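Here the complex is missing a single protein chain, while all its other protein chains stay put.
Chains: A and B, in written order; residue numbering restarts at 1 for each.
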Amino acid sequence: MDDSPFLKDDYHILNFVPLGHIIIDEAFRVLFWNQRMEEWSKIPAKQMVGKSLLELYPHLKESKYLTRMKMMFETGSPVVFSAQLQKYFIPIKTSDGKQWVLQQTMINPFKRVKGRVRWALVTIQDVTDPLTRLKEYRVMLNEVEAANKELDAFAHTVSHDLRAPLRLITACVRFLREDHMKDFSPEVRNYIQRIDKGVRRLQSMIDDLLKLSRISRIRNPYEDTDMVRLVRSVVERLEYDIEHNNVEMVIAPDMPVISCDCIKMAEVFQNLINNAIKFSSRGNRDKRPRIEIGYQDFSPQEHLFWVADNGIGIEEKYHKQVFELFRRTEEAKGYDGTGAGLSIVKKVIDDHGGDIWIESQLGEGTTFKFTIPKKKIGEEHG
Amino acid sequence: MELTERQRDVLTEVFNIGVGRAASSLSDLVQTEVKLQIPEIAIISQEDIPKQLQEISDRSLSLVEQKFQCSFSGKAALIFPTDDAAKLVSVLSGEEIGSPGLDSVKEGTITEVGNIIINALLGSISNFLDETMEFTLPLYQEAHVNEIKPIDEVEARHVTIVCKTRFDVEDLRIEGHFMMYINVTAVDRLMSIIDKRIEEMM
Partner (left out) sequence: MAKLKVLVIEDNEDDVFLVKKILGDLGYDLLVAMNGEEGIEKAKTEKPDIVIIDTILPGMDGFQVCEAIKGLPENKAKVIINTGNIDAIDATRARKAGSDEYVAKTSDFQYVIEAIRKLTGEGD
């Protein structure tokens, strides 16, 4: 059909869009085949025009395609073929030849003559990348999750099994110290003190490891959580220490409702506030210890929360170290009043997809700031 | 506006024809039996729409919408709680039911499902009225139920035909709501044609 109106200028503009466009008539003859379709099918428009789409691509005769396309011509209702439920509309291989181009296809009838639909516009969108990337991403996610689970189980088993022999050593050292030190030379007493110190250190490391592995193992589903109520209930639990240290607590009233693991989030605030209590009550006794918990709408994608104290502050070189579990310097360890607390806090924030950092100088108090991604409605979370 | 029992029966019959077609279309598509039923039909006034939507979900809703035009115009939508839409898509595409949300690819899939249902139901109506209909392309929308404004043209004298649409596929049962938003005159016309048919049957 050399004189098809479509080879002229009328629909020429459809050649400049990155979508595949085909115009067909009720007999499924091709009236227009745009540039993108030429590239994909490797067949020039001149060769396609006038041919039957069904003959060229016989799979379209299957009822799942044909019935709906016929109904479209009869009733005028547009048809959608999605990438997940159909393999493709037109079989096209990707440029590396390794897979089919996955397509989201819409067929829209237009041009009615005497109430009957004569022509329809097929629009094919290449969604290969998002779909395969999504599949690859899911596979990777599964693998990472499996690896993490194994690691956590390992950490749990290790720390659990280490405790029995440790109990024995701790007890025996205690028996020696309580009842037999006077029988020993100063040298032996020295060795025993050192064994004792080492064992205590070991004990606390294993307890920390166990705590951390427990946090990882237990996953709670995300819920919409009123942060003001959450923080208030945590503060209530710490009431004794707060009063005992005469701490002034300021909680921002404008904190939002966010989607999170509320049990773990409570643990985050408990650890940070506990830490703040310890540090603001030390050192500088001139001013009354003060802890402020606040919120800022950080960005369209993230919430920002902070816990600030007016204590001794943390030198900048330790700002990253304080969150590590082991391998911390003695100095850095001194800044985590809760033992493994800050590592746990960091783990929970990381799991939520957020970031945590410190703003502090020596002598100027410390602010722990962390972000939590805002839940986009319907987005995968938790 | 209340439907008499007879009117309800006829209307249900009309929609059931459509839904039957949609079910066989979907079954063919996913190579698994998909059952579709309309267990309930009601006509509600415009003011009751927000409450109806709240009943569907108090959180996020997924909608596939198409506008249509015959001797009257209106808007049709298939509505699910977003989590249910995600489950339905997973089961239909043969994947494990995983995350509760819909990514852009899954949106494409639910659009196809919505398109099949809406076409079938509106097609049934247009057959019944013996009129030709024109449609717009299906559009996917997702929003928190409190933020939804499903009706652009806020004209007072519109009503909505609401059909509960029950999907049964594999072990999953999901209920969507099919809503047809049209003006009162159109509904009156629809009802009078229904009444005529009822008389013809007697």
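Note that contacts are C-beta pairs under 8 Å (C-beta built on N, C-alpha and C of every residue); 3 or more make two chains touch, one makes a residue touch a chain.
A quick note: this is a predicted structure, and the numbers were derived from the prediction, not measured.
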Q) For the chain that does not appear here, which of the shown chains does it touch in the whole complex? A) A
Q. If the hidden chain were put back, which of A:167, A:201 or A:229 would touch it?
A. A:167
Q. Of A:100, A:137 or A:175, which one is in contact with the hidden chain?
A. A:175
**Q.** Where the missing chain touches chain A, by residue
**A.** 160, 163-168, 170-171, 174-175
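Here is the rule we go by: only the chains that are shown with their structure count from here on.
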Q.
Quick check on the complex: what are the chain A residues that touch chain B?
A. 63-64, 67-68, 71-72, 75-86, 104, 106, 108, 112, 115, 127, 130-131, 134, 138, 376-382
Q) In the complex formed with chain A, which residues of chain B make contact? A) 25, 28-30, 59-60, 62, 66, 82, 86, 89, 92-93, 98-106, 108-109, 111-113, 115-116, 118-119, 122-123, 126, 132-138, 142-144
